[in-house]
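Of the protein chains in this complex, one is absent; all others appear in place.
Labels run A, B and C following the written order; every chain starts at residue 1.
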Amino acid sequence: MGLDIDLSVNIGGLKLKNPIMTASGCFSYGQEASEIFDLSLLGGVITKSLTYLPREGHPPPKVCETEAGMLNAIGLSNVGIVNFLAEKLPFLEKLDTACVVSIAGSTMDEYARLARKLAEHESVHALEVNISCPNVNEGGLEFGAEPGPAGKVIAAVKKEFPRTVIAKLSPNVTDIVEIAESVADSGADAVSLINTLVGTAIDINTRSFKISNVFGGLSGPAVRPVALAMVYKVVSNLDIPVIGIGGISTTSDALEFLLAGASAVQVGTACFIDPKAPLKIIDGLKKYMQNQKIYDINDIIGTVGNR
Amino acid sequence: MGLDIDLSVNIGGLKLKNPIMTASGCFSYGQEASEIFDLSLLGGVITKSLTYLPREGHPPPKVCETEAGMLNAIGLSNVGIVNFLAEKLPFLEKLDTACVVSIAGSTMDEYARLARKLAEHESVHALEVNISCPNVNEGGLEFGAEPGPAGKVIAAVKKEFPRTVIAKLSPNVTDIVEIAESVADSGADAVSLINTLVGTAIDINTRSFKISNVFGGLSGPAVRPVALAMVYKVVSNLDIPVIGIGGISTTSDALEFLLAGASAVQVGTACFIDPKAPLKIIDGLKKYMQNQKIYDINDIIGTVGNR
Amino acid sequence: MRKYSDYYPVIKKEILSPGILKFTFEAPEIAGLARPGQFVQIRTSDDYFPLWPRPFSIYDADKPKGHFSIIFKIFGCGTSRLANTDTSDKVHILGPLGNGFDPPAGQNKLIMAAGGVGLPPLYFLSRVSVENGYPAEMITFISGARTKKELFEDGNLAGLNMKLITCTDDGSAGSKGTVVDILQSELADDPERTVYACGPGGMLKKIDMIIMAKRLRGYLSLEELMPCGYGICSGCAVKTRPAENRGSTDDNRDYHLKRVCVDGPVFNSGEVIWD
Partner (left out) sequence: MRKYSDYYPVIKKEILSPGILKFTFEAPEIAGLARPGQFVQIRTSDDYFPLWPRPFSIYDADKPKGHFSIIFKIFGCGTSRLANTDTSDKVHILGPLGNGFDPPAGQNKLIMAAGGVGLPPLYFLSRVSVENGYPAEMITFISGARTKKELFEDGNLAGLNMKLITCTDDGSAGSKGTVVDILQSELADDPERTVYACGPGGMLKKIDMIIMAKRLRGYLSLEELMPCGYGICSGCAVKTRPAENRGSTDDNRDYHLKRVCVDGPVFNSGEVIWD
């Protein structure tokens, strides 16, 4: 009946039972999905990005469909750190899966304060630092678009948070490697990429923008080739572990990123169209490995081109 | 039977009978498509980017399909300027449509020499300067990714070519407005955007990249929201005429760009999937305008949000 | 609340009027839990045209048989592809979703105001209410459409013996007038009613105004774009008034976003801030 398949990976100190996580903003804080399947099957869960205070986010309409993708300008609507600790973390703590909290701030200090608060909770296994939200001024691209500020935010968070710190990078930059290098030098234990691409859409009948914020973030299958290229560039140029994100919907999609060198992947938009997409990918990985007679997922990672 | 519809536009001195052109690299030099329809119906034709010497381009495989898009690493394969003038231009000259020649060089001097040669031919109504090809070292992104070099190339071309000079911009940059501003300051009469996004794809069965060059350019419907956002950003921030490109396949797609402020659009990948796509868009624009009781296309351009 | 996400077969397709179809699915888990006002998200194909699943209200559920049905109108890509699904083909269904209606309480007469394909959840609510002992004669059901050929009925609605009023905007069938018109004249006769409404946004907004003006109790079931349908994306958010602000007009200074898919689709009258 074949050997056991080992899917576990270690990403800058964060141990995952398998390399499939759910992406920030595409899984809320987990409760909703737990009404559909057992979250403990996942490699890890990443929360909606938290700011210090609660945020309503942008007014509707916040989303629209595009060809094989979608635009969102949710605007970092979230419950804020205090409510998160009181209402959401207790639920996440009980899961047998890695709990990664995503944070976003409008100042360097906000990032640091979020990290300090979360450091107190051992059940927060890692932080993902969102310096790449394309549709808010706060907590977003102003830090992620340039290597200098990106590195500084990571250094500030790293000072406060003793466990794994992941920097989430924006694809809306000329040179992703330069940004990745800066956060790596500032102590990031891993990088995750990509956040969404800046995009927009117009309704030709009403002649108005389809989302209230005008610009939104493009995600979904449409962006996968862009994400994969950026992941491969970072992997090829730097030593830091990379978590791949962007349009991953099927086992084959996830494998593309693992083969390109990502140590793990996150499933975002696909959770909307099929809540069990992450589970199907985990099952699919096992089948692929069985067929290929590979028993350790680490023997797949980064093996594109050298068979 | 209603008023006549005027589709003509003027882009930095280049007069088009309608705002629909075919994009560089997606129409060869026109002969092939002329076996299918009358090219004189088009607003304009843009040639495959020419280099000084002929180029074979990258080895196969050069293309692959992605979700609602495609990757290409053709590698600027072209006949070279001498063969173009001898074999291709005579055909284009006979058409009753704007003839725009795209040029790409590996040095500033190559761009200048191409411009000088083409300036001699009045039938070359405009140049589109490709400083944005993502999949070759020569003639590509090394000029288009930074405002300084981008501006210098345009200034060099402008010195040699007395008619309309269009700078074709890359979307693979942090700040498209900055690049557009630099080429505008250097004398570009218009900008066209976007060229392709850098992407890649992996075949999980062979565990190799799907295109020989590893990285290719993503085009097609998938990229449309990104292109539209960049066009709108440039239009909102600068005075230079903008030609929209990226995933335009239907009348509605073209209208999104015109409403966002593009003075004309180019149809690329859609020409592969339906050679008559540009014609269908021209017909569709007329119908839309009839329905909306707008008789001059210029009364549509840039009117998103203000009705 | 437990939700199911799986492939379930279409077991029956009926055409109720041109472009309006009734589909029955064999999905025991969903049929077993479904309450009036809840909906499901349906995806016909594993490709990405359209990207998101499409939401449809549950028209009826047969717990013992393990069946439930929807009635839908063909609009665009998602509904066309659903319409082309053959009997016994499986589609991906997530459900049951949403809060559903509070069952009618007290002695009030009810008015159901259904615009177009807003009918399904109100039929389900009526059917269950009558079965639970709510007197059918205390329910008035208004079913309206723009024109005769957009009106539809599969016989079940009439079978409930409520006061049933059909209307069309152009008078081509039933009374001439919109659902709002009919509702207004019904309320003129007897202003003490609880109103349940489902239909296009414009209709709901008008009905909400009427309910608020007359200080009645009312429930509105909303339709919004729904990327996920189960509360994780915030994409379906609508502006609502904080409870203390209900009735205030300075709406844009102080609003609270609620997710139509989990906090709704049913909202109390007065809760939603309309554009």
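Rule of thumb we're sticking to: a contact is a pair of C-beta atoms (placed from the backbone, for glycine too) under 8 Å apart; a residue touches a chain by one contact, two chains touch by 3 or more.
Everything quoted here is computed from the prediction, not taken from an experiment.
The chain omitted from view is touched by exactly one of B:Gly13, B:Gly80 or B:Pro275, namely B:Pro275. In the complete assembly, the contact with the undisplayed chain comes from B:Gly69, out of B:Pro19, B:Gly43 or B:Gly69. If you put the hidden chain back, the residue from C:Tyr48, C:Tyr134, C:Phe152 or C:Phe267 that touches it is C:Tyr48.
Residues of chain C that touch the chain left out of the display are 47-49, 77.
One chain is missing from the display, and on chain B it is touched by residues 25-28, 32-33, 35-37, 56-57, 59-70, 72, 74, 77, 220-221, 269, 271-276.
Assume only the chains that are shown with their structure count from here on.
Looking at contact counts per chain pair, the maximum sits at A-B. Between the CA-based centres of chain B and chain C the separation comes to 47 Å, rounded to the whole angstrom. Centre-to-centre separation of chain A and chain B, using mean CA positions: 34 Å.
The residues of chain C that reach two or more other chains are 48, listed in rising order. Taken residue by residue, chain A touches two or more other chains at 66-69, 221, whereas all remaining positions touch fewer.
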